[in-house]
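All protein chains but one are shown at their positions in the complex.
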């Protein structure tokens, strides 16, 4: 197995330390189910989140942010318009951005919007297997917003999508894969109960945004964001009785996470 | 007191087991205060929630769902439009749906919208005493969004509403009543502190939606949804210090609830 400097607990810890030191401003345009939990996850990890989606406000705000997070859940025409304005402003200003193509493959308008946005070259696109497969041109489509795709199919699709769209593609599931088409990192942290908390995929994308703000290598940023959430999820699951306490404990774990815990728990490898 | 096969802890447990086995896709169009907690309650109980309200998306999505949940809180013209489209698509596809007429009686436009939607024949309508009374043509109106109606008045109104609108009417309070106008089931689970957590009425309606997806008898579905939340609320209240921990514990309790706990705790009876 090849080694990769980004694929280590030390590299994850360095990214976390940089977030806490710099408190990067993360501009989120996200779905209304997860605005609160996304903002809280970003605050817990040490970033400075802002949820701004007014059409008159987004361009200036995105241009001044350290990273932009675009999430297609609960889409509406005004939000789609705001997203286009924000993405254009971020591109012009050199602000890195990450795309979460919620329900691509399951809802045709989302697939279309995700494809349009991919053409604008996000640094990273993160989705579940069904979403990544749909964007890579695969046949399998999700039902609802959760993934129905098999994990191995996800990695192949992510490699294809990364190559086609020239982005970093991150496909999450029991194992998370992050790839640029040739270089691939796997993260095997996390816990099955995390699928019973709404919006943790959206949280993963937002944490990738925080990492992008302080880490110039977008593949490393994506892998580190997923490792942070995965390790926090494991710490939380050991204390939680169910998905209610799991959500609470994940925020606490993101806040208290340190290099020692990461060294002991992070499972991040070049594959 | 007559007996009723639906009015038993065993029947509630069977419905819960069916939800967990089938993970039905529950399409929610609900108010923006409770999107997160509603999705989490549905995930905790084993269903697969989706919050979709884009006008271009709702019809196809509702037609492919296993149940549709319509909630009138924080109403807007675009959401009212999306609701009409979703309801029409659900009706055409034979997808059962449940209506939560938030603030009917307290806000005239809500009363009007609720009446229009009742005419489209939801399987179940669930409200507090003030809301059900307003829809049944009673004089008492709520102030704000919480109920000011007496419990007995609620049952009479629910029977009247069920008969008039040919739906199952569920009126919730210290005692919950579910009725088709003649057959009535009472659920006396729950805890007073639940009124200090926002949106647990909305959660009740969403759980009824999950039950409707797996239970062909809508009166049973409504009663079982209310029993699931009531028992979870009692388990949670025994552990909670206040409404913050109560909300967390309710999600944990919905996740861990089993036939043994239901047999010991569910108070569900034909009346």
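Chains here go by letter, A and B, matching the order in which they are written, and residues are numbered from 1 within each.
Everything that follows uses one rule, which is that contacts are C-beta pairs under 8 Å (C-beta built on N, C-alpha and C of every residue); 3 or more make two chains touch, one makes a residue touch a chain.
Just so it is clear, the model here is predicted, and its values are computed rather than measured.
Undergrad: Out of B:216, B:241 or B:264, which is the one that touches the chain we can't see?
TA: Considering all chains, including the one not shown, the answer is B:241.
Undergrad: To test your reading of the contact rule: which positions on subunit B touch the chain that is missing from view?
TA: Touch with the absent chain occurs at residues 31-34, 36-37, 73-77, 103, 107-110, 143-146, 195-199, 240-245, 247-248.
Undergrad: Mind listing the subunit A residues that contact the chain we can't see here?
TA: Answer for subunit A: residues 25, 32, 35-36, 39-40, 43-44, 48-54, 56-57, 60-61, 64-65, 78, 247-256 touch the chain left out.
By definition in this document, only the chains that are shown with their structure count from here on.
Undergrad: Distance-wise, how many Å sit between the C-alpha centres of subunit A and subunit B, to the nearest whole number?
TA: Spacing between the chain centres: roughly 33 Å.
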